[in-house]
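Okay, handing you the structure first.
With one protein chain withheld, the remaining protein chains of the complex are depicted in position.
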Amino acid sequence: MSVALQEPGLIVDEEPIRSRRGIVWETVRRRPSAAGGAAVLLLLALAAVLAPVLAPYDLHEQVGPVFGHPSWSHPLGLDDGGIDMVTLLMWGVRISLVVGFAATFVSMVIGGTIGVAAGYFGGKVDTILMRITDYFLVIPDVPLMIIVAAIWGPSLFHIVIVIGILLWTSTARVIRAQVKSVRERVYVKRARSLGASHTRVVFRHVLPQVAPLLIANTVLTIAVAIFDETALSFLGLGDPSRISLGKVIENAFQRAAISTGAWWAIVPPGALVAVIILACSLLGGALEDALNPRLRVSHLAARTFRLRPLVGRGSEVV
Amino acid sequence: MRGADYVVKRVVFALLTVFVAITINFALFRLAPGSAVTNLARVPHATPETRLAIKRQFGLDKSKFAQYWIYLGQLVRGNLGVSFANSQPVSKNLRTALINTIPMVLLGTVFAIVLGTLTGVIAAWRRGTKVEGASVTTALAFYSMPTHWLGLMLVILFAGTLPTGGMSDEFLLNPSFFTHLKDLAEHVALPSLTLGLVLYGEYTLIVRSAMLETLGEDYILTARAKGLRPRAILRRHALRNAMLPIATLVALSLGYIVAGAILVETVFSWPGVGRAVYDAVLQRDYPMLQGGFLLLTISVVFFNLVADLLYFKLDPRITA
Partner (left out) sequence: MSGLLEVEGLQVWFDLDRGRELHAVQGVSFSLEPGERLGLVGESGCGKTTTVLGLLGLLPPSASVAGSVRLNGVDILAGGEQTIRPHRWVDLAIVFQGAMNALNPVKTVGSQIVEALELHGLARGRDARLRTGELLESVGIPEARVDRFPHEFSGGMRQRAAIAMALACNPSVLVADEPTTALDVMVQAQILELLDSLCRDFGLALLLVTHDLPVVAELCDRAAVMYAGEIVEHGPVDALYHEPRHPYTRLLFAATPDLYGEGVPASIPGAPPRLDLPLTGCPFHTRCDRAFARCPQERPLLRELERGRSAACHLNDVVAEVV
């Protein structure tokens, strides 16, 4: 569930961001939380992409004893197979991000399509689609994912599909609301009256307006997708052939890392997942907040207005 | 009664959703290609006679429609089938599991609501200060932590001081009431703390956001103009109005907690509903899976209904 995230601080945005195109960049520029989140994500994505090149050791090479302690050559120690943790983490981020992005893509496509269709066509189509969405919303995700993953068999592809199938509901709702308001705008009505086909109107007029919100929602969905993948892996339903961060945690858990006292096998991978989720939440939350015109003025706070000593008199220029 | 038809509408919708959930449940387990259908009959350690009896009881030799009808009939009678794993009625297993889960989840939730509301209000009140930044950051941090990982971290931290597995000490023979209570308390501490911390993060953000919105409303300005003191405004107007979105969001989240408890119960080997579902998956115990899943879905629908009704009760503007 995504929570609203108003930017901390008292400053009121003097100029609302007018251009929809530049809104992502503008938000990142103005809000430190968004900038932080974006920076972290870019960094991790970079590390993930360059993992084969940057990783200090080979992924499958045992370089020491099982659960070897952290040392200078292995800052984060070794896992249950004697493999360097730093290497594992870099590859793990890769897989986790891939799953997160892929699942989110699936949910974005489904949710976006349903949201646009429901918002644009309205009427019966809208009602039916929203009923379906309501029912999907009611299904508890984690149990369903467990069951489907168990029935279908663990593989990266299945995991992506399973997660994607459950996450589209929030996207659909958000997009539908936005499409509904865009549809009422003058230029859309004008385009329709000029005889533009539905497809043209949707792609040329509706989608560009909806895109920023879709981006915000997508970023937030990535956070949930990564969490879900971690959860599934932990419950033993992840793809055994790929090492995601969730799998790293699961392996450590299964091989009694805790009783051995090998905290380095558990803490770093989970911390990394938390960081990714945090970064996504910050960036997505800031974007969403920037796009929804929420009241920024606080009429009441612990602090009150400040007094300044009078300089000059009357209406003189200070 | 104000808007009695609203209440009726929501209840009917909830019942309808439950019905749809039941149908989906049936479809998932009986109509899934190959696997689940015959699994019901493929009870391990069962004699051919038992297999036949089960087949007939569940109507697996009849058409899908007939099976569906039989399934509905059984549900109405509370018959969720028999677990493969321990040959006990699924309903009995689930009842025990539910009794175990509820106190743990309740404890964690209450902790989260209290702490979350406190920090959320403070963060909104002290907008623009370091306190706000710290509250939001901490809440976000806990909100972002994977539940099971946080559980594992707590295990690492408290391994020596508190028990980290199970619900009670099996080696306590004939414990007195207080010893038993103390034992239970020690065992429930970490699992509910884990759940509580993750939820507290979410609730802080919800409360803060709702308070910030409320504090920006015009009637707050009016209240100030009337000469009310800030704290009085906070109590009488801000909190009162922010309760609306807060209560409904909290109620909504409760529906998903029972499912989220799966992770906590797995980490701490807590014998609750979450664990039961998980074990059922591992053991391919389809009756338990089916029953557990249905239970979880119904809990989500139930709490959604509670959220709807709460919203209706708290907001006088809703009339239909």
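So that you can tell them apart, the chains are marked A and B in the order they are listed, and the count of residues begins at 1 in each.
Rule of thumb we're sticking to: contacts are C-beta pairs under 8 Å (C-beta built on N, C-alpha and C of every residue); 3 or more make two chains touch, one makes a residue touch a chain.
Computed from a predicted structure; not experimentally measured.
Enquirer: So one chain is hidden, and I want to know which residue out of A:Arg30, A:Lys180 or A:Arg255 touches that hidden chain in the complete assembly.
Expert: Counting the whole complex, the residue in contact with the absent chain is A:Arg30.
Enquirer: One chain isn't shown here. Among B:Ile22, B:Leu184, B:Leu221 or B:Leu310, which residue touches it?
Expert: B:Leu221
Enquirer: Over the whole complex, note the residues of chain B touching the chain we left out.
Expert: Missing-chain contacts on chain B: residues 127-128, 217-219, 221-229, 236-237, 240-241, 244, 314-317.
Enquirer: With the missing chain put back, which residues of chain A would touch it? List them for me.
Expert: Counting over the whole complex, chain A touches the hidden chain at residues 10-14, 30, 297-299, 301, 303-318.
In this section, only the chains that are shown with their structure count from here on.
Enquirer: Could you work out how far the Cα centre of chain A sits from that of chain B, in whole Å?
Expert: Going by mean C-alpha positions, chain A sits 23 Å from chain B.
Enquirer: Spell out the part of chain A that touches chain B in their complex, as residue ranges.
Expert: The touching residues are 1, 3-6, 8-11, 134-135, 138-144, 146-147, 150-151, 223, 227, 230-231, 234-237, 246, 249, 253, 258, 263, 266-267, 269-270, 273-275, 277-278, 281-282, 294-303.
Enquirer: For the complex, give me every residue of chain B touching chain A.
Expert: Per the touch definition, chain B meets chain A at residues 17, 20-21, 24, 28, 32, 35-36, 123, 125-129, 132-133, 136, 140-141, 143-150, 152-153, 155-156, 159, 202, 205-206, 208-209, 212-213, 215-218, 220-221, 224, 230, 233-234, 238, 252-253, 255-256, 258-260, 262-263, 266-267, 277-278, 281-282, 284, 289, 292-293, 296-297, 299-301, 304.
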